[in-house]
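All protein chains but one are shown at their positions in the complex.
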Amino acid sequence: MSDPYGDRGNKDLSIGNPKGMGSEIPQRSGTSFAAPGGPFLIGDGMTAGYGQGPDILHDCTIAVDKGEIAVIVGPNGAGKSTGMKAVFGMLDMRKGHVRLDGEDITDLSPQDRVAKGMGFVPQTSNIFTSMTVEENLEMGAFIRTDDFSDTMAQVYDLFPILKDKRFQPAGELSGGQRQQVAVGRALMTQPKVLMLDEPTAGVSPIVMDELFDRIIEVARTGIPILMVEQNARQALEIADKGYVLVQGANAYTGTGKELLADPEVRKSFLGG
Amino acid sequence: MTETVRNTLLFGVIAVLILFVGFQQSWNSALLIIAMGLISSIMALGVNLQWGFAGLFNVGIMGFVALGGLAAVLIGMPPTEGAFAAGGVGVIVALLMGAGTIVLAIVIMRRMQGGWMRNLSVIAVLVAGFFIFRALLDPSVARIEEINPAQTGYLGGLGLPVLLAWPVGGLFAAAAAWVIGKTALGLRSDYLAIATLGIAEIIIAVMKNEDWLTRGVKNVIGVPRPVPYEIDLQNNPAFVERAANLGFDPVEGSTLYVKMLYILLFAAVLLLLMWMSQRALHSPWGRMLRAIRDNEVAAEAMGKDVTARHLQVFVLGSAICGIAGAMMTTIDGQLTPGTYQPLRFTFLIWVMVIVGGSGNNLGAVLGGFLIWFLWVQVEPMGLWLMNTITAGMAEGSPLKDHLIESAAHMRLLTMGMVLLLVLRFSPRGLIPEK
Amino acid sequence: DGHAKEVKLGVIFGFTGPIESLTGPMSAGAEMAMKEVTDSGMFMDGAKVTSVRADSGCIDNGMAVASAERLIAEGVSGLVGADCSGVTGAVLQNVAIPNGMVMISPSATSPGLTTMEDNGLFFRTSPSDAREGEVMAEILVERGVKSIALTYTNNDYGKGLADAIESSFKAVGGEVTIVAAHEDGKADYSAEVGALASAGGDLLVVAGYLDQGGAGIIKSALDAGAWETFGLPGGMIGENLPKTIGPDLNGSYGQIAGSQGDGIDNLVKMVDGAFDATSPYTPESYDAAALFLLAMQAANSTDPADYKDEILNVANAPGEKIYPGDLGKALELIKAGTDIDYVGASAVELIGPGESAGTYRMIEVKDGKNETIGMK
Amino acid sequence: MVHSDEHMIVVDDLHKHFGGFHAVDGASLSIDRGSITGLIGPNGAGKTTLFNVIAGVLNPTSGKVYMDGEDISGLPPHTLFHKGLLRTFQIAHEFHSMSCRENLMMVPGGQSGETLWNTWFGRKRIADEERALKAKADEVLEFLTIEHLTHQKAGQISGGQKKLLELGRTMMVDAKIVFLDEVGAGVNRTLLNTIGDAIIRLNKERGYTFVVIEHDMDFIGRLCDPVICMAEGRVLAQGTLAEIKANEQVIEAYLGTGLKNKDKVGA
Partner (left out) sequence: MDLLNALIAFLNYVFIPGVAYGSQLALGALGVTLVYGILRFSNFAHGDTMAMGAMATVLMTWLFQSWGISLGPLPTALLALPFGILFTIGLLLFTDRTVYRFYRVKKAKPVILVIVSLGITFIYNGVTRFIIGADDQNFFDGERFIISARDFKKATGLAEGLSFKTTQGITIVTAIIVVALLFWFLNKTRAGKSMRAYSDNEDLALLSGINPERVVMITWMIVATLATIAGVLYGLDKSFKPFTYFQLLLPIFASAIVGGLGNPLGAIAGGFVIAFSEVTITYAWKKILVYLMPESLEPSGLVQLLSTDYKFAVSFVILLIVLLFKPTGLFKGQSV
């Protein structure tokens, strides 16, 4: 890593950390119930915001089905990450539902959703900086009870640099390497559905290609993939479904190809 | 409820509490609480400057307060007859020697190439310097301490007006803070914390054991006052008459009058400091501090000299604590090094800052008053509680005796309860940072 | 109840803090005297004496002063206390003198208090440590001790006492190999014991508190096999020490302010095991409270300004000797105009500026008990 | 080579070791005055580390850095800032409890309100300065299309918005040379184009020199003339983007040959 003090900025981790320990995650203790039909994963009509703050998402819908890759694009601050977090139950959902595989999971806590087979790579602070690369991957497989050495070998195959650095604390890696660890961690879960928030931010072209390849492979095994991307053109090229979010609402929806072909979308969101 | 209304209300509650003490117990108690509340608020202000605005975790408040106390003695007390002649010069030479040794060691450290040669030279200088220092110091000290040890046995002070000790106390604390800051400010906060804690202990150790300077644990009593003595007032017919006109007997009148004077002095200091820090904080200087607190690395990259700024704030905040320390020794009328305990002089101040709301000067002041009030009033509250609980029990039953007996321990317990309750219902302090 | 009037005495001791375990018996002692007086029905036409306790924290000036103010506010007629010399000075200066309130401390023994300006308001039933130093030196010489190592609790009491012992012992030709402070309530005393043992000496004199660092030092020294006998000044004399240390302490000796015989025995009998009447400064506390009440009776007033001058009169000869348990009788005598000489539990004899002259009991630990083997 | 008018920055055989690991391992390069130099290379090549050494966040293990012919190795970042060397962070370093506007306003050095004395006795001057700063900050916010976040705490804005703020800070003062560490990562491509335009404008109109780390080849191609490719702590190749793109080593280590599975997906 580039910053000698850890990415929290201020030089310390405890008493001096004025941010607190993180952001508050609302307490949920509900249960899931059957809600058959519909796509494999859907955040339906979500209206949500942070804490007591204003609504960030406005009746926003995101869905992905088995074997599909769905890509969310949009300007900075549109609410893409917020949408992902809402699907994962990490913020205050004011309206709408989240359904997974025929079950309504709106009231489940995030760790219950993990148990239901959802995997998520957040946009920021997405690795355990003080743990070694290998331990990071092990943590990815935390809920697995089977032998995961195969999966680990696959991850190392995919990101060879990580194999060299496996015993190094992940906090000492470069930006792109960290990103690889984060994605590797999520792959270790062998989730039923995989959610990635800008997985390719800061990775080199060659690794990005590898990564997209791998994502495609994973999707082909039937695992739905929901992904936010700013490398939108590459991402939409491999996407089955694309969402353009603007100010917390769905602005355009279509297949990847359709969106790529839409001149308005290209101009306003994909950089021409 | 707007913020102003809420804050006014909070201060109103304090006022009511104090009035209650005034009516229920005595006005002397009430005024004393105000006076000590003012001093506590000043300390809290200093800590808030360091922590709330700059994110410096100082747990050495006790040391700075004690240095302020030292100033009160060195400025206010009369010089000891013959002590300076006996060993004053020797002590000063020895101290200069000591300082010189350290400077020399630092110079060598800086100038020489790293390696065992350098380390060896530094150690040699330090060891040699230490022994010379001791050789120079010890005899002079012995001579000073020989002078009437039961009453003096120390150098004494300058015999100047004790009010002068307040700024000087600030200077003492500032000087110590500068040295500490120069060495320890680079540390991460938890480590800085223990470093300051340790240095405070060292300061207290010196004050307890260097009898030539402070009489050590034998205490200096009778530090002169900036205000008249009650006895003199009581013997002053004019005052007695004025008091009588107001409906006070001489004793009550004089004690209240003296406390009022102290309160006016303290309040003036608090207001001045409050004005200065509010101004500073709501200016680019304050903004820079907050930036540094949020993210040192980025602030550094944006051209802010983080180390220098930290040092500045650390020195300022500590100086404020030093001033408060001098004020406190002044109102106590004596310096008792043994009373400096981290619980009372460091952690209690921290509680004030946090309960009041760190990052907010008004909060610090509120916390200062509230916590001080509780510190001195929870004991009667605890006793009252125990009496109520045991009211129904048979006279002389062992349980009743045990409970009443334990009432004094209730102070800590009640204090803890109140602390938890306040933080429960306003976890960011009573007047949180905006 | 049938009492015509209520007289309040403030008891300001460190109920929390470093001597908290001493203050239980001390305050019980003081209250014992109050109860005795109340029960006698002889005091001020059957007035009832009640005690109002307040915490001095022993070492917290701010708290002590606030507590004392509160006691004044509650309308006490006198202050029994404070306990530790430091806070005693603070309370005296900031509360007692301005309010014209009388203080009788049972335990503040610092020599510095002897000369402190007090407007005739401060008394103590314990002697100044300066005296104890002389006594101890004599005892040491009598026992043929040539050299001692000396450790003291690092406060005005310990330091003052250590100074006194050191200078007195040197004056009679003894050698003091080392004088080292120890802090109370610390976790470990190996460093102190190491240094003391290294300096050596026939005897280790521990000028500390028996259930504080003092006990810790002795335990550590015994464990390391550095000394087998110890010199025990007043702060170290108490039931608890032989109890905690065990048989190893047998043979150690020292002295404590107090009187032999009737005074203390009476008190022990009266207390009847309700608390430890021989605990340090407990007899003195009883005496402090008793002195207040007797002086008030003598002045026939509870106003400090009136009775403060009677304290020396009732405390000192001439007159009929008064022991614990005799307070009722004493009140009667005073009313009858007979002079009394209060002896009390600690052989009260106030000298000069109103402090105890100091007779000392010589103590030796035998079979796990403190035994009085003579007087000084 | 050390003193030359055309080189703004000269890096001479620079090493930075972390324990036994050589993150920068003998890098030598120079940045031309007035250029927009691209710095590319595989993840972990040492680009950020190189930046950090130049900008004074890390001390070099050995080697020298010169700016305008002056040896600046080991100088602390705040000194370098005042010499006109600015940088952004790859992982956004916002001042999270301050509003976005304040994040910008704090940047300019030498504000008279940063001296304690003035805060008490120089209110007038401060007020004037503040007004100017505020206007400037608002202008930058508007340029970055985040004017609606003026009063929002910087800790509560989106990842990309933080990157914009990062960039915005460099626009608050007149810099000589600006080091941009992946400003583009996480920034919307349309907006990135605008940012690219701004960089070009600052370069042309104000004569800023830029060093840009980026993994987006389009962006590099649009902006940068000399492009330097690092690998394993050393300079692998240097030249125009076209030259670099054609370089076999660069392709193998960095660029790759594109998606293999691309055709196998989609409807």
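Letters A, B, C and D name the chains as they come in the text, with residue numbers starting at 1 for each one.
Convention: a contact is a pair of C-beta atoms (placed from the backbone, for glycine too) under 8 Å apart; a residue touches a chain by one contact, two chains touch by 3 or more.
Everything numeric in this text was worked out from a predicted model, so none of it was measured.
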{"item": "Which displayed chains the hidden chain touches across the whole complex", "value": "A, B, C"}
{"item": "Option touching the unshown chain, where B:N209, B:N236, B:Q278 or B:Q312 are the choices", "value": "B:N209"}
{"item": "Per the touch definition above, residue among A:P122, A:G175 or A:G242 touching the missing chain", "value": "A:P122"}
{"item": "Sole contact to the chain not displayed, among C:A181, C:V206, C:A315 or C:A330", "value": "C:A181"}
{"item": "Chain not shown, touching residues in chain A", "value": "12-15, 17-25, 27, 88, 90, 110-111, 114-115, 120, 122, 125-131, 135, 138-140, 142-143, 185, 189"}
{"item": "In chain C, positions touching the absent partner", "value": "18, 20-21, 24, 154, 178, 180-183, 185-188, 190-195, 197-200, 211, 215-216, 219-220, 223-226, 240, 243-244"}
{"item": "Touch residues of chain B, complete complex, unshown partner", "value": "51, 57, 183-184, 186-188, 190-191, 193-195, 197-199, 201-202, 205-206, 208-209, 342-343, 347, 350-351, 354-355, 358, 406, 409-417, 419-420, 423-424, 427-428"}
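FYI, only the chains that are shown with their structure count from here on.
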{"item": "Steps needed, at fewest, to go from chain C to chain D via touching chains", "value": "2"}
{"item": "Chain located farthest away, centre of chain B as origin (C-alpha)", "value": "A"}
{"item": "Chain A and chain B, separation of their C-alpha mean positions in angstrom", "value": "51"}
{"item": "Gap in Å, rounded to a whole number, between the CA centres of chain D and chain A", "value": "27"}
{"item": "Chain B and chain C: spacing of chain centres that average the CA atoms, whole Å", "value": "31"}
{"item": "Multi-partner residues of chain A (at least 2 other chains)", "value": "3, 9, 18"}
{"item": "Contacts with two or more other chains, residues of chain C listed in rising order", "value": "none"}
{"item": "Partner chain C, residues of chain B touching it in the complex", "value": "25-26, 28-29, 32-33, 36, 149-151, 208-209, 216-219, 221-222, 229-231, 234, 251, 254-255, 258, 328, 331-334, 336, 338-339, 341, 344, 375-376, 379-380, 383, 405, 407-409, 411-412"}
{"item": "Contact set on chain A toward chain D in their complex", "value": "2-4, 7, 9, 18-19, 50, 53, 69, 74-78, 80-82, 123-124, 161, 172-177, 179-180, 198, 201-210, 212-213, 216-217, 219-220, 230-234, 237-240, 255-257, 267-272"}
{"item": "Complex contacts: residues of chain B adjacent to chain D", "value": "276, 279-280, 283-288, 290-291, 293-295, 297-306, 312"}
